[in-house]
Each structure stands twice: as structure tokens, then as C-alpha cells.
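Every protein chain but one is kept in place in this view of the complex.
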């Protein structure tokens, strides 16, 4: 059995004291340990942002790519090696601004990966500009008079796009978050885990004090049914005194993209097949097209 | 009063005989004439694709830009000159693949423009690859074994993103389409008009014979209420023997982005203000920051 | 009289199937032991407009298209209007008898053959669209080409559609050949099949590149369609299931290149075919491959820019762009094959270079090379020569023996660090697009930066040894040397032949097919043996010229540039050279 220690990194995180990313890091480690996924069995693909540095701070395979592009990179990883678990970790600017298109398309394709978004509703690393999930009126260096963009609802967007697993976690509730990530890891298909992540520097209004009294768990709502597509969509709009966390929607019956790719329907993952020249009969067959 | 003739172009369209774009072109001309918007009072911004050539075939200001980018270009146009009407015209590949992010963000910002998508569910100009709205299983040169991507529902996506006017037209029903485009033109804010556009070359399964018996008008449904957000979202998923066209959702009360921009709250559009050097008192005020 | 170099051109509207029938006819000629150069010319639209397809044929190898037309197959009057000027005296114009030929299209020195193309196609084949098959069959009859080769191609091409379709087409061919034969006597240009010739191939640059890439182990292709790179995606998609290739039509080019980088990172040989506009969108990710040392191959089939430009035309305008693309500095290869054979070789070689140097490789083709069909020798695609060298790629067995931390970016003399792929318990690490240390951790210290930049840049030493200098064609020493790159090789080579036919041994050429790292030493040596040089290239600013100045301080004696969206012809190069001669 693995424990969190197996995922202990060499480097100390460079995040600010109190940053929600510490909780997310711990939850990721807990989930991997619980689900017995060893550091070499998974690749964490990240973008650029404060939170995207995560794999540097634990023992795991990581690929810290470009701002906005980890979902596309991860798609390529999965298609070339569907034997490797893949988790994308990136910020809300990364995922919902620069990377929005990859997110929507990965969701509708049902690529089998976990897409964890550290949603601090702000650009952390570039010093506090408003993000697609920032509330209206937010004053930041790029919106000094208050933002006039209506915020995106990423969960509703994911559900609409066809995501088969859509959840929200809270960085202040480690156990619940670790459970969510675990469920997402076990889900066969695209799994969004949008995490309410306090940024204690640039978005003080959405710190632990804001979230703690407001979050409630969908799992504890006796009448909530995460297989009801429409109800799930509707629930994502709840935001106020009560903020739902947990699994909004889940449909494990939809085939993943990878399962359906003609070249992958049989045999080992692509990268485990020998890379060899063509056999003479193959050459012959190919050349006959041109004679 | 303007008539369609005022919009007659110099060039003959290069579209295939029977292409749905002819109907769209006519409907655009009808709507502009009906709403008394002269050729110089509007700018049609298009992407790259068969349908994006539209402004070349009528008398109108046109800006035929890059594949996937007309919505971003149009946003800049509106911000710099909100005195000019703006209509984006582009294909489904342009709008929902290459340009998806701009679409979602323009919708949530409520930029005041009409976004007309010639949705032939195929890449026309590049010779028939499947598009984000192509049905599963579609065999095309880029999906010879049948597409395994689940199609996008652009109307639901727009509604989810916060679009304030979401409609579907049909290129085979000119009067209705012209009416829709007119409503979209009068709508204060972002208005999506997704048009079922037969491509008679690459997507023969979705020709007039397919659509004609299936489409029905939401306006004729006595119990349909286009102000009901949730019902609108739900209705967009109807696709089969009955295919709804008309206005799915409309909320004219949301302020447009342009109205809220601090620099634009008063005075004429930006480009109608003189471009002048700074006054001495302004220079003085600015320099005092650095002394 | 039997000619030794004919062009048969068919013209009509988009959507008439000119290209597929032209390709079929080209294949028939090839089967008949002849050499073909087949070039489609079309607008960026799906139907209507004016398209044409030129089939140049000869009993000897051909390297480009040519200007004179011997048989014009006019499916409409527009074709005559546009091309009558190109028809040689004594040439023939085949047109539909139902058309009234206006006087102004007439030429006394040309044979006008009104043939009921539509009526006959309908009568014999049942469908008017068979007109082009009919027209080509007429041409075959006219030049005295043995129709059995046409029939064999018809049988192969239509077999999928059933015997009835095959038979209908065969009837059309027969009728066409008969009609053509009737005119044969009056027609001075004949081209008979050469029986028992070796079974040559006919294919275009896109196909040859794809074959080479597949042979070289490419098993992942992500792309967003863009003319003229799209057919490579289609080719792989069509062969995907059979050869175990994963292909992905992505949401955009940024998605495509990043998917390819992901696939390459975990060990696949990954390719992204595109054109210049798509390449522009991949520029940031190119740098990701550069700093993370991920091998990836980008195939850019150029078309005239800027921006959308002329989608279905040709140009060599992206050379300096791809050499310098992306912020910061890192090594890359730029290969620019000039022929079908070189396209094949670039296909597999690109992957070896990418793997050996763990860096991106750009293969620069262009519309002309990508789409023009050429007959090549049976063994022109040297499958035997193909090697698969994955460079310093660690196997699981290598990693089993690993002691201590895996250092993905170990500073080595060669600049190449042994590469693992994720999945082995002994090699657990993080790679980053930030500057990093040997272990892959983010590191901003000056010493580390210098060490890593130097390490990456040291690869250039090895890379400089890989790049091949220009290839000479023509006599070793000549009065005039043409310098060219990429697809201009074909027409330039024929121009050299034409010049030498007049003045024996007067001209030769140096053809560059490896452009970056620029093959400095080999070029210097080659230039030392030249007297007067003229750079011939398909762009407006002289990009190869610029490289020669930058890397060798070398200024050529003249330049010939073309940037009207069309490829050079041998005749044009020859004339321009003569004009330069005269003014000097």
C-alpha cells in the first residue's frame, strides 16, 4: 500500500503561506495513495500559473507545459499512452481563458483524464488580474474601475459540453477533496474537478472565511441525483450563502475517446508497440497504390 | 427606405449551386433592408471558410479576416466604434473549433454584435472534414472510420456562457431567417444566430430534404417562453424528427459590454473623437506621477 | 513524328473531377512506361471557376511542368480562352461539339476537334461527368497511346464501385480512344507506350512524405486542416487503422501541436502537418519542444502569404520565418525536400534527427511539391535505406539499472541528455517549460541558465555534421551555377538541361535541401567551384540569398524570384537567365 509519504517531493513549495494550493497538493497525494497509483504510473500535466508548479513539489511524473495548453498536451499523452494515468492541474486563467477551447473540446470528446482547476478566481502568478471566474465589479490592476465581464460558470459549461464527470472541490476540505479527486481518477472519461482555491494575496474576499461557512456537500443532500443532467446544470448556478461542492454530474457509461480510436481498439498502448520499419508486404501494399 | 437591391454586390458568389449560403446571403440583405441599415452603417466581419466570403457578394462593408478570429476582431471594432453595427458571419469550423474561445467569451461579455454561424456541420472550403457539430460516426477524410467526437451543442453552450440572444435559423426558410437576423440586429447585446446551412457537396445527409420536414418554429409553440433560461437550454437538445428553429432565449435587459466601458460611458464612439496630443495640463498631471 | 515531350491539359470548372481524372490518366501513362509530371491548378473554391490539370509526358524522366501545351482538353470555352495561347502550332484543342466556338478563340495553326463530349459520355457511360475520362481517352487516341493502360487504371480505380461502373467507364474510354484515333493522322505529336518498362510509381510530395514518415515510425498525427498540408492528415487517417497510427483532427493548430508534443513526450513519433498559417499558431509550442527537448516533426507545406494569402497556390516564403520562429533561442532542423524522392527521405530522416537531437524538426514543403504528381523509378522511394534511430532514448532495461536520480537534462558534451519516458519507477521527474536544472526543477540561477543554454546549443555541433550540403546537378564546373532550394529544384534542373543543350556544359545548379542549421562548410566548398551564380527562389525577398550572406558573407551574382503564386517553369528560368545575360 502506498502512503502520502511516497509522494513527498524534494522541493519546498514556493506558494504563499496560506495558499489553497497546499491543500490541493495534499489532497492529490492522499488520493493517489488511497487509490494506489504510484508516482510513476501517472503523469501530471500542468499549465503556467502559481498552482501549475504543483508537480515540482511532490514525487510524481510531471510535465509543466505552457499557459493554457496542458489539456491539449494531456490529450496527446493519453492517445499515445493510454496505459498512463493523466491528470491535468492548472489555474482558472489557464483553463478558462487561454485554454478554454481545449477544455470544452476535451470534455466533449470524453478524453480519459482528470482536469483539476485551481479556481482562485484570479490570476495569481501575474499579480492579481481578474480571471474569467472573477465576479463582476472586481477591481484589479486590469480592471481598476471594476470588471464588467460576466463571470463564466465552468461547471455548467462542462456539463453542456458533454463532460461525463463534473465536480467542485474546496481546498479547505482535504478529505472531501481527496475523495473527489479519487472518484475523478476512477472515472472512465473526462472528469472536471474545479477547486475553490483561496488565493490569500490577490483575492482576499474569497478566502477560507468566505468559503467555510458557505460550502455544503451535494452528497449530503438526500434528494440530489448526480445522474440528472438538467438538474446538475441548474445546480451549478447556485452561488451565494450556500455553495455546493461535490459531484454535480456523473455518467460512467459513455465510452472514452481512447477506447474508440481505431488504432487503439486492440493491443497495448501506442508507445509500447515496437517502432519498426515497415514489413516488405506492407511496403508492397503501400507502393501498389502508386503504380 | 432601403430595398434588397441596395445591397446587391458586384461579384457573383463562388458557392456551389444549391449551397445554403445563397439563402443566408439573401436573408442578410432582406434583414438589413427591412431594418433600414444601410451598407455603410454596418461592418460584416467574417472568418475563413466558404460562407465567410459572404461580404464579397453584396454591397456592404466587410472585413474578411482569419480563420477562427472574426469574433475577436469584431469585439475590437465594437469597442473602438460602437456607432457601427457589427455582424460576424462564419462557419461552424471557424466559430466552434478554431474560434470557440472567442465565441464563449464574447457571449459572456455581451458584446453587442450579431454572430451568425453558417452551420453546415462540415468543413466546406477545406473539402469536407468533420466539424464540431458533425454527428458521431460521420465518415469524412479526417474521420474515415467515422467520427468518435461527440458533437457540440452551440446553442446550449451560448446559453450557458451567458449569451443574451440565442437563436437558430434555417437557410431554407428565408423569411423566417431574415426575421431572426433582424431581431438579432435589434437585440442590444451578443446575439447568436446558428443557421442550419445545407452543404450540398460534403454533407449531403443534411440537405434541404433532411431539414424541411423536420424544422418547426418555436414562435409557433404557444407554450414556449424564450425568457426561461433553463427551458431554453433544455430545448436546444431537441434534435431528431423535430428540430426547433427560432429564438430559444432572449434577455434584452442585460447591459452591453460597450455601455459599461469607463471610457465609453459618455461621448461619441472612440474613433469619432479627435486624435490629438495631450494638453499641457494633462502632461503636467502625468509627469507629476514621476517626480 | 513522335514527340518526346508533350503536355496534355484539361480545363474546366471546380467540381468536374479534373484532378482525379488527371491523376488517373497520369497513372495510365506511367503504367505505359512513360514518365509524367502532373500538376493541378485550382482556385480556393469548391465548384465553378476555372481549374485545370496539366499532364506532361515523356519517355524520359521529368522534373517539372512545362509551358507549351500540345493537347488542350476544353470542357468549356473558358478553357480555350485562357489556354489557347499556350498551345503549340500543330497542337490540338478537343472541345465539346455542342459549343459554338467564337471566332476570337480560333487559331489557324491549331487543330480544333469538336467532339460531342457530353453526349458521348452520356451515351456510353450514362453520366455527363464521365466527360473528362472521355476527353483523356480522346487524347490517348490522338497521341497514339495504347488504351489498355487506361483500361487497367479504370478497372483499379472503379473496382470498389462495382462492375457496372467499371464497364461504363470502359465503354467511355473505348469511345474516346476511337474518336481520338480518328484525328491521329492529322496530329503531329505522338507518344507511344513503352511496353515492358519497369513498374514505376507516380505520386506527389505529400504522399511521398507521408510514406517516408510512416516508414520512419511515425505513429501519431495531429492536425487541423489547412491546404496544402491537409492531404497528409487524410493520408494518415486513411492508413491509420491498418498501420496502427493514431490520427487526431484537433480543434485548432495549437491543440494539434500540443497534442503532438504530449504524444512525443511519452515516446511516440509524432507529426503535425500544416501550412504557414497553421505553423504561425504553433510557434509558441515550438519553443516548448525546444526547451523541454521534445522531439516533434512539423510539416509545413507552404502557400503564398501573408495570412490567408492564396490557399491553393505555391510560394517559398516561410524559410526565414520557420528558422527563427518562437521567442528565445534553441536548436532546430529545417529540411526542405525538392522532389518526391527527397520528400520520402525527409519523412523518415526528420524523425531520426528529432530523436537524436531531442529537438523539433521542420520539414518545409510547398504547394507545388506537395500536389504535383511525378513518375519516379520503382525503387525511388528507398525503403531499404530507411533507418529508425531513436537516439539516446532509454529503454526500461536501461532504467532498471539507473543509480540515483534520473537527470533528464544532464549536462553532457554533446548537449544530448539520455531521455526517459514516464512510466518507469526509477525515472520519476518533472519537465518544465521554465528554465530548469539537470533534474528538471525550475531554476533561475545564472550559472544554471548558462549551463543549460550551452548544453542545448552544443547540440548544434552534432547537428552541423548531420546537415547535408547542396546537391550539384550538371557538370562539375560550369560558367553559371543556379542556386535553389526546395521544389525549385525541378524546374531549375530542367532549365540547366535546356541551357546546356544550347551550350554544352555551360550551366549547373546547387540544390539546398537541408537549410538549418545552415550547411556552412559544405556550401562554402561547393561555392568555391562556381564561377557566376544566380539564386532562383519562389519568394519576393530572396530568403536563401539572405542565408548565404549571413552564413558565408556570400553575395550571388544575380537572382530570379517568382512570387505570383505559381511555380517556376524551366522555360521561364531559362528566359530570365538569358535576359540577365543580355543586359550585362
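So that you can tell them apart, the chains are marked A, B and C in the order they are listed, and the count of residues begins at 1 in each.
Note that a contact is a pair of C-beta atoms (placed from the backbone, for glycine too) under 8 Å apart; a residue touches a chain by one contact, two chains touch by 3 or more.
Model, not experiment: these values are computed from the prediction.
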Neighbouring shown chains of the undisplayed chain, as defined at the top: A, B, C
Among B:60, B:184, B:201 or B:232, residue touching the chain not depicted: B:60
Selected residue (touches chain absent from view) among C:200, C:493 or C:566: C:566
Contact partner of the left-out chain, one of C:179, C:204, C:247 or C:280: C:280
Residues of chain B (touch criterion as defined above) contacting the omitted chain: 10-11, 38-41, 43-45, 48, 53, 55-56, 59-66, 69, 72-81, 83-84, 101-102, 105, 261-264, 267, 270-271, 273, 275-278, 282-283, 286-287, 290-291
Interface with the unshown chain - residue positions in chain C: 43-44, 254, 275-277, 279-281, 283-284, 287-288, 290-292, 302, 304-313, 315, 317-318, 320-321, 323-330, 432-435, 442, 444, 446-447, 449-450, 453, 457, 539-541, 546, 549-551, 553, 555, 563-566
Interface residues of chain A (partner: the chain not displayed): 14-17, 48, 50, 66-68, 97-98, 100, 123-127, 129-130, 132, 141-145, 201
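One rule holds for everything that comes next: only the chains that are shown with their structure count from here on.
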Maximum centroid distance from chain B, chain identifier (CA atoms): C
Chain pair with more C-beta contacts, A-C versus B-C: A-C
Chain A and chain B: spacing of chain centres that average the CA atoms, whole Å: 31
Between chain B and chain C, centroid-to-centroid distance (C-alpha), Å: 37
Chain centre separation (chain A, chain C; CA means) in Å: 41
Two or more partner chains touched - positions in chain A: 101, 105, 261-262
Multi-partner residues of chain C (at least 2 other chains): 240-241, 247, 251-252
